[in-house]
Structure formats: C-alpha cells, structure tokens
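Read through the structure below, which is laid out as structure tokens, and then see the notes.
Omission of a single protein chain aside, the complex is shown with its protein chains in their original locations.
Chain lettering (A, B and C) follows the sequence in which the chains are written, and residue indices restart at 1 in each chain.
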Amino acid sequence: MKFTWTDEQKAFADSLESLLSSADTVGAARAWADDDTAPGLALWNRLAEQGVNALVVPEEAGGMGATAVELVIAFEALGRHGVPGPWVESAAFLPAALGSNPLVGELAEGAVGTVAFAPHTPYALDADVAAHAFVIDGGTVASASAGERKHSVDGTRRLFTPVAGDAVSTDGDLAAAFNLAALATAAQLLGAGERLLAEAVAYVKQRRQFGREIGSYQAIKHKLADVRIALDFARPLINGAALAIDGPDAARDVSAAKVHAADSAYLASRAALQVHGAIGYTQELDLSIWITKVRALVTAWGTPAVHRSRVLGALVAAEA
Amino acid sequence: MKFTWTDEQKAFADSLESLLSSADTVGAARAWADDDTAPGLALWNRLAEQGVNALVVPEEAGGMGATAVELVIAFEALGRHGVPGPWVESAAFLPAALGSNPLVGELAEGAVGTVAFAPHTPYALDADVAAHAFVIDGGTVASASAGERKHSVDGTRRLFTPVAGDAVSTDGDLAAAFNLAALATAAQLLGAGERLLAEAVAYVKQRRQFGREIGSYQAIKHKLADVRIALDFARPLINGAALAIDGPDAARDVSAAKVHAADSAYLASRAALQVHGAIGYTQELDLSIWITKVRALVTAWGTPAVHRSRVLGALVAAEA
Amino acid sequence: MDLELTPEELKFQAEAREWLAANVPAEPLPSMDTAEGWVLHQEWEAKLTEAKYSVVSWPKEYHGREASLIEWVIFEEEYYRAGAPGRVSQNGIFLLAPIIFDHGTKEQQDRFLPTMASGERVWAQCWSEPEAGSDLASLRSTATRDDERGGWILNGQKTWSSRASFAHWGFGLFRSDPEAQRHAGLTYFLFPLDAEGITVRPIEQLDGEVGFAEVFFEDVFVPDADVLGAPGAGWHVAMSTAGNERGLSLRSPGRFCAAADRLVELWKQNGELHPEAERGVVDTWIGAQAYRLYTWGTVTRLAGGGDMGAAGSVNKVFWSELDVALHETGLDLLGAEAEIESRWTDGYIFSLSGPIYAGTNEIQRNIVAERILGLPREAKGAGK
Partner (left out) sequence: MDLELTPEELKFQAEAREWLAANVPAEPLPSMDTAEGWVLHQEWEAKLTEAKYSVVSWPKEYHGREASLIEWVIFEEEYYRAGAPGRVSQNGIFLLAPIIFDHGTKEQQDRFLPTMASGERVWAQCWSEPEAGSDLASLRSTATRDDERGGWILNGQKTWSSRASFAHWGFGLFRSDPEAQRHAGLTYFLFPLDAEGITVRPIEQLDGEVGFAEVFFEDVFVPDADVLGAPGAGWHVAMSTAGNERGLSLRSPGRFCAAADRLVELWKQNGELHPEAERGVVDTWIGAQAYRLYTWGTVTRLAGGGDMGAAGSVNKVFWSELDVALHETGLDLLGAEAEIESRWTDGYIFSLSGPIYAGTNEIQRNIVAERILGLPREAKGAGK
C-alpha cells in the first residue's frame, strides 16, 4: 500500500509541468478562443510527443499502455495550465470507445479526435479542427462533421452540433470510455482549481486595502483555507478512482471524484473571483480563463446530478 | 400600505416582552424539562390573562378576534424567552381546528390543549398536563390521552404517543389550523433565532482570546452578520404570511415563512454554539435551551421538505 | 400592518402595466454594453421619458411625475415583470441624481437633470482606482487648484467605471488637498468624458462585453461650476451615494421576483429531468419574496421619515447572493446545456459581479457586524 505517486509518475508530472510552464499556454488558450488554433495545435503536437495522447492506448495499438493514474496526472497539468483543445475526447474517451479500431493508433500519435455523446456531451468540441470526429447515439458510433457552432461560457470550448456520417465499426467499451472521460475531466477540474487557488493566494499577498495586505484579513484567509481543504480531499478521490478504473466500483468511484472535484474547483473559482474583486471580473486577467473553464467543466461529461445518481445507485445496489 | 406594526401591535409586543422579561422563563423551562410543570403552568396562566390563548378565537366564542399578526407577535416573544408548553397547539391550531365547538372558549380562557396530527406532528406535546388533548386521523378529530412518553432532543418538549378516544364533533378547518400552527412555529423560531444571536453577540463582546475580544475577529463578525441578515429577511416573510393567512396564497406564504425561519434560526443556533466554544455545549448555559429547541422546531409542524413541497406545488399550479 | 395599495396606487399600477405591455420590445434588446445595444437602449429611455416613466419619483420640471416611494416600487415591479430593458441611465438616475438633488445648485440641477432623465446624456461612475477598490478613502487621483481659469486640474486614473465605454459624462472623487488624510481633502467632480486630456479604455469582462472602462486623466480642466458640493467635502457628499448604491434604489425587488418567476417557468419545462434543482427553485423564490416584503418594510420606514442606515448593507449582501443562487439554479436546470450561452449564462456572469461591486460583501458584513451588532472594530494595519 503506497498511496502516493511512484518516482516514475513524479518524473512524468515534472516533465509535463516543465513543458507547460515554459509554453505560452495562456496565449494559446486566448488564440484558440479567437478561432486561431495554430498555437494550440502546436502545443497539442508537443504534448503528443510526450505521449499524452497515447497514455491509455494499449501498447499493441501503438500506445503507452499506461494506467489511469498517469492519465489523471496529465489532465491535472492540462487543467492547471488551461490548455485548450479536445483532450478528454482524444486522449481519454476515444481510445476506450474505439477499441481495436486502427484509428486509435492515429489518435495515439497525435491526430486530433473529438466526439459528441448525448445526453451528457451533446456537442463535439473543436469538431472543425478534428481529424476524426464521432457522434454516438444509442450505443452506435458514427463518424461526424461539424454542424452548427455553439458558444460556451468558456470561450476556449468551441462546440459544434455533430452531423452524423457513416457508422464506424468498433468493439470498444462505451461505459469504460465514459468513466475515463469523466475521470479526466475531474482531474482537469482539480488542476484548474489548484491554479485558481494559487492565483488567489499570490494576489492577496500583494494587494493592499485599508492599510494592509488583504491576505491578512480573516475572511479572506478562511475563504482560501476552505478551498485548500476542499482540493486536498479531491485529489485522493481522483487517484483512488484511477486505481479502481478496471474494477467493479469504477462508476461509483469515478462519479464520486467528479462530484467532489467539480464542487471544489467551483468553490475555488468563486473564492478566487471574490478575493480579486472587480479586477477578477475581466477577460484581461488570466484568471478569467480558469473561472469560465471550471463553470463549463462542472457540467461537461456528466453533470453533478448525473454523477450523484450514479454514486447513489451503486450504494443502494451494494450488499449491506 | 404600511408594512410595519401598528401602535396597538407595538404596545401588545411591549407588554408581552415586559411580562416575559421579568418572569423566570428559563427557570420555568428547566423545571418543565424535569417534569415539574408548576412554574410553567403559572406562566401559562399569566399569559392567558394577557389574552395570548384567545388571540385567534372569534369574539363570539369568547376570544379576542385578533389577526394572525398578533399571533406571530406573541409567538416570537414565546420563542425569544423559551417559554415551555403546548402553545402552538392550544393557541394556534386548536381554535381553528375545533371551529364552533365550545371547547374553544375554554381554551381561550386558558385551559391547556394539545394535539397530535400525523404525519407532521405525530406526538402530542405535554398531553399529560393538557385539559383537552386530541388526535387527528384522516380528517377525524378525536379526544386523546397520553400514551407512551417520547424523548425529544429539546428536553422541554414532553412528547406522548396519543391514545385515541371518542370522536369530537367539529366544523373546523384543519388546513387553516395547520397553516396557523406552522406560522406560529415559524414565529417561535424567529424569536429563538433572535435570542441566540443576542446571546452570541453579548458573549463575543466580553470573551477574550489571544489578547482581544473574540468579537473583533472577522470570522466571528461575518458569521454573526450572516445570522443578522438571515433573520432580517425571515421577519417580513412571517408578517407577510400573517397578512395572507385568509387568502388564496396562505399555504404558499406560510410554508415559505416556515422554511426561511427554520433555516435562519438553525443558522443562528450553529453560529451561537460555535462562537461560544465548549461552554456553549453545556446544559448549564441557558444557550442550550434555544439550541435544542430550534433543532426540534425545525421539523415540528411540517419539516422543511414538507413546506418546500407546498411552496413548489403552489408555484407550479399558479398561472404563469 | 397591511400590504394594501390605495385606489390611486392601484390605478397607477394598472396604467403602468398597460403602458409597459404595449411598449416593451417583444425581443430583448442587445446588451447595452455593445455599440448596437447602446443606441437601442437610449431610444428606449427616450420613449420612457415621453410617457413620464423614466424617473417617476422626480419633480415634474425634470420629466418626473412626483410619484411616492411606494409608487416607485410598484413601477419597478411592473417594469421587471414586463421584461423591460435594463436602464442604461441607471448610474446617473440612481447614484448621481440623489446627490445633485441634495448638494447641487439650482443651476446644476437645471443643467444636468433633464438630459439625465431623458437618457440623452448618460453618466458613468468613476469611483474606483487601481489601488483603491472598496477602499475609497485611499484614492490618489488629484485635483490641483487653477485660480486663473477658475477651476481644477484633474490627473490620475479611475477604473471599473461602469458604462464609461459609451457614456457621455462621468462623476467621481479626486484628492484636492494632498496634505489631508484619507477621508478629508476629497472633492466631487463632474466632467465630460470627451474633455481634453481624458482617455477611456474599455475593459473586456468575463462575458466579453465592455460594461466597464478605465479612464485616464491628464491635466483635465474642470470649471468650478462642475464641482458638486463644497471643495474638500467630497467624501461626505459621496457617502450619500454609497448608501444609496447599496440600499434601496440600486436593485428593486421586481428584478428578482421576475427572475424567480422565470426560474419557475424553467422548472415547469425541465424540472422532471432535474429534480435535484427543486430546493434551489423553492429557496430562491422564497428569497425573492423575502426581498420584496423586506423592501415594503423599508419603504414604510423611509416614508415615515426613517433612513436606510446600515440596513443597506444587509440588503446588498442578500440580493447579491440571491442573484447568484437564482442563476446557478437556472444553470442546474439546463443540465448538459448549461454551458451554452443563453439568458441564464448572461445573467449568471452578471450576477457574479454583485458580491464584488458597490463595496464587497466582506465589507458589507463588517458594516453589519460593527454598526448593527455593535461588535468591536478590527485592529487596523500601520497604513491607517
């Protein structure tokens, strides 16, 4: 029993952190929101070189055959740095959904994939730039193209109504794919929440009002302490769900992680906005990137209500 | 439009306040919890002399024929002073439930009455000391006697399983009676919440920790400010429901008042306990009287869930 | 104690309802914080003015109809119930006008109030500065005396000026006595935003709109005629606005009651799919109703000669949190569609500014604790 990252996992996290810290992820996100996807796609390719897209693809299909723990490590980093693009779709959902379909190999190498999976994910993210877009309807996977553009509160989430094309033959597991997507979203929320807290802490240490740093006011301290506490308990749920992903409790544990991560990240976003005051309410400040992203991810890949129902269903079904 | 008490209503409130402030209501409550009901019954009689028991009894039945506004004024005072006894039952529910039954006149003069009205009020408060106890089952009113004793978290609430006797002939309105009882309970919760806040404010002004009054800490200040705000909005809901009690929105407005009063008073009880620290957690401190009473009244005469359903039902039924 | 309207009030209510039903645009106007929406909102203000509904409580000589406070609340309820457009003139009408009435000269009243009422001249609030958000007493922008020209020279920077991206005139405080401490030595100025030396830079908000701007002042001359109240008395003059902003006038209950009604409609459509939103729907409806009744209590008190006092802070915390909760519940009811831009996302993003502006809710809670509950003031830092 070692409930902490291994040295290899730490090294993987460090390498992603170092790549993303030195990349202009915020610039890529802003450009992405303005439909200039070039910087974001360049970043996409650099991350693909690190194997992010191939993590949960089996080795025999050209992937890394890594565990879901590596997946959540990667998605926490993507969330922390506000990296745009259909990552959950390409790197978490589709590899499991497409099974032994050879397209999985292309995705592992960095082809951009996306998917709409109603009712939880009714629109396909960035379908206009995806090499492989899909729509799933009643268990049938079909190729898709980008239909009507929909505008998300998170400008970097470029959504499209999917227009179904030909059916695609797969032997994938849609339930497992949904679990991986929800888990990856939870990890992204955790990363975004951590970033929001870090930005808030840095701000309140330098901002002065009424003659002192606002970070010395107890109302501010307690608000941010509550965020720290909430996020501290989101991380073990996410890691625990990653370890449980192939077991009988996968749905329950993934949903528990998504619920708690969404609540915690949302708490972080509200606290970060409040302690920043009016300046937080602007697009100029990078903070806006995470505030709007968290709001969107709270409902993406299963709303909190959907995931609460899954948890309760599993608990009630279990033997006493 | 004058949404404030009239001079007569203020005078009535003042007279009750002056009576109860000089009575040892806490002593009566403690004795009541120990089954020594003599001091509480003496207080009952003094309040009956002031007409509290007769407020909503029509003049032709020997009552005051006052409005529900006077009723909530009285019950806020009863709640603020922690007065024990089946007041809601005697002075709010039964006068409406018994209609033209002559027992109403006896209640108006100060006879102690009580009632069980499942499922909302399954036990009869103080049935052992009541001159007239009733049980209502499916719209039928029957006399009742005190069965098994049940222990409430609020020691002053002496509950008994009702044992049904003969049917009682009434032409009362049980729905109207329930509304009056729920409204009176809401007013009692408001009074208890106000008292808890007052006790908490007084305590934090004198208690020192780490070299200053704890009331100067922002965490304490904001906690108590939130209580002040919550209670400030409970009062107009209660007064508004009192004015609406004979109209088509009575159920909706009474339930809204009960929900908000319960939430606010509960917030007050949690905050008062927390700012007192360990000393709040004792029966020696009078605070315990209101803390446990609020917990019991939150579910008495309709749980928050019951009243929320009533509000929603009315809203959905209303024309858009 | 009663909640009954007089026959005159009922008549006023019926007339307003009828006029609004006939005149409110069928489709919501584009946001006033876009160029297109700005023009349409100004046209709407002109229409309101023509019907004498722009400033119902003002004197007749300034486009008003001398309505009572009760009638004002009635009108606001009807206004929001009708789904009428947001008031592009609200900063002037609700924040500046009360001060001009109290502290302005007759000449200033005659010069400024009519165009403010009609929406021809829209006013921007120039309150905050980069280093002074809710801490107005630490303002640094300066006003230097120019005896020769008979006026003052303004320098400095204001930020979070609402409506300033498109507005015509601004109002704000400047430090006219550099020696004076904090609250002393401030003066209240009015100035055209196209004056020489003023630069306006719009600020893009979370939702991409530009409801706020930064305003830079470089040797801007303001004649004595455009000083409001006595020089150096700006803090005292401004505080009546701050009370007002937090108090009754900024957010009328009609606004929240209308939003709660829309939420109930959304519940009727989507509630079956999202039963978990039940509590939010009920509790925010109760909150809106509480706010409405609380306001009637306030109006009664004010009509009886009372003043808002610190109750404005109680008010502000309540409505701003209610507004967030109303819109969060709306998003809950939209399920997976919640992130798609809609009236609910717009309202949600707007609601997030509520707990921040007009004095953050943290400051309001301090005020409630200190002025209403009488708790000790907090130890201040060395900068005080």
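Here, contacts are C-beta pairs under 8 Å (C-beta built on N, C-alpha and C of every residue); 3 or more make two chains touch, one makes a residue touch a chain.
Remember, predicted model here, so these are calculated numbers, not experimental data.
**Student:** Sort by label and list the shown chains the missing chain touches.
**Tutor:** Every shown chain touched by the left-out chain: A, B, C.
**Student:** Of A:162, A:215 or A:277, which residue touches the hidden chain?
**Tutor:** Reading the full complex, the residue touching the unseen chain is A:215.
**Student:** With the full complex in mind, choose from B:80, B:132, B:157 or B:195 the residue touching the hidden chain.
**Tutor:** Missing-chain contact among the listed residues: B:157.
**Student:** Taking the full complex into account, find the residue in B:11, B:305 or B:318 that is in contact with the omitted chain.
**Tutor:** Of the candidates B:11, B:305 or B:318, B:305 is in touch with the missing chain.
**Student:** For subunit B, which positions touch the chain that isn't shown here?
**Tutor:** On the subunit B side, contact with the omitted chain comes from 119-123, 150-155, 157, 159, 208-212, 216-217, 219-220, 270, 273-274, 277-284, 288, 291-292, 295-296, 298-300, 303, 305, 308.
**Student:** Spell out the interface residues on subunit C facing the chain that's missing from view.
**Tutor:** For subunit C, the residues touching the absent chain are 275-276, 278-279, 379-381.
**Student:** Please output the residues of subunit A touching the missing chain, sorted low to high.
**Tutor:** 1-6, 9, 69, 197, 201, 204-205, 212-213, 215-218, 220-222, 224-226, 228-229, 232-237, 239-240, 243, 253, 256, 259-260, 308, 311-312, 315-316, 320
Throughout what follows, only the chains that are shown with their structure count from here on.
**Student:** In graph terms, nodes being chains and edges touches, is this line, ring, star, complete or other?
**Tutor:** Basically all the chains touch each other, so complete.
**Student:** So the centre of each chain is just the mean of its C-alpha atoms; given that, what is the distance between subunit A and subunit B in Å?
**Tutor:** Between these chains, centre-to-centre, one finds 50 Å.
**Student:** Among all residues of subunit A, which ones touch two or more of the remaining chains?
**Tutor:** Residues 217, 219.
**Student:** Could you check subunit C for residues that touch two or more other chains and list them?
**Tutor:** Counting only residues that touch two or more other chains, subunit C contributes 362, 365.
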